[in-house]
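A single protein chain has been removed from this complex, and every other one stays in its place.
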Amino acid sequence: MIQILFFARLREQLGQSKVQLSSDALETPTSIQTVLDYLQHQNPSWRDALSSPDLCFAIDQEQAQVTDLISQNCEVAIFPPVTGG
Amino acid sequence: MIQILFFARLREQLGQSKVQLSSDALETPTSIQTVLDYLQHQNPSWRDALSSPDLCFAIDQEQAQVTDLISQNCEVAIFPPVTGG
Amino acid sequence: MTFSRVSVQTQVFDVAERYASLASNSSAGAVVTFVGHVRDMNLGQTIQSLELEHYPGMTEKVLEQINLEAIERFDINGLDVVHRVGVLDVNEAIVFVGVSSAHRGDAFQACEFVMDALKTRAPFWKKEQGSDNTAWVSHRDSDSQAVERWAKK
Partner (left out) sequence: MTFSRVSVQTQVFDVAERYASLASNSSAGAVVTFVGHVRDMNLGQTIQSLELEHYPGMTEKVLEQINLEAIERFDINGLDVVHRVGVLDVNEAIVFVGVSSAHRGDAFQACEFVMDALKTRAPFWKKEQGSDNTAWVSHRDSDSQAVERWAKK
């Protein structure tokens, strides 16, 4: 299972804060890009939000690139650029 | 009259915090260097302290160079490099 | 041994208490603090309140990692970082970064380094409640530029 978390503007756009992909939904290892493509395919209304060029990513709570690989039981986070401080 | 103030290490070395030069002691305008020479001539025991290469100067409470000119009724200050903060 | 602390909290923090704790180390010499507050205006709009969302778990890890990097790069004795989340009113303090060091240059640099890194790496997001509407705050290019000067040559 891969857990996918959404934050801030993206969370509001998608209307939810997380989705879980079961192990038969996507073969692993897979890239964040493949997850993005899969989610857009499953939910066409998410296309705009998930193809925003400014999205940032984390795998298991560490900053990641869209090409980085995910294995089973990973926690993947997708969010807009951070604006704290 | 020119009032001359000494601070910190220099004040202790000279054993006093100020001297006043009457208007007939030195013709004005005159430079700080001339005042230094005059003081050393009048008080040979001040020679070492007043020829220290690190001395700093102010005329009427504004930073000055040893070559800057002084007129009557000026307040001249001579002191070691500052160490506040 | 360097004192390092991070806290992500909904409660108001006490700047005086945090400053005093950093200053209590008698070899400190220099204490630099940064405090960020909710501004009453942003991009011409009056702000009424701010809501701060974050990524629990990752936030703390990133802040601790930034502190470690600061301790490695600068000669400092103490480092204290607090960031609030939840709803904040205008003028409330959002973030505190305090650094103590024997040298003022290191204290200033470490404090600025931590702020620049936090602004670009810590997963916080601000949503502003203005007089007219509510909007997510956009990332500033100036923050990305600010952090670039710390890149190791």
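By letter and in written order, the chains are A, B and C; residue numbering begins at 1 in each of them.
By our rule, contacts are C-beta pairs under 8 Å (C-beta built on N, C-alpha and C of every residue); 3 or more make two chains touch, one makes a residue touch a chain.
Small disclaimer: the values here were computed from a predicted structure and weren't measured.
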item: Visible contact partners (per top-of-document touch definition) of the missing chain; value: B, C
item: Among C:V32, C:V82, C:A122 or C:V137, the residue in touch with the chain that has been omitted; value: C:V32
item: Residue ranges of chain B at the interface with the undisplayed chain; value: 5, 7-9, 11-12, 54, 58, 61-63, 77, 79-85
item: Residue ranges of chain C at the interface with the undisplayed chain; value: 15-16, 19-20, 23-24, 26-37, 39-41, 90-91, 93, 102, 104-105, 107-108, 111-112, 115, 142, 146
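Keep in mind that, in the parts below, only the chains that are shown with their structure count from here on.
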item: Gap in Å, rounded to a whole number, between the CA centres of chain B and chain A; value: 74
item: Where chain B and chain C are represented by their mean Cα positions, the distance between them in whole Å; value: 49
item: Residues of chain A whose C-beta touches two or more other chains; value: none
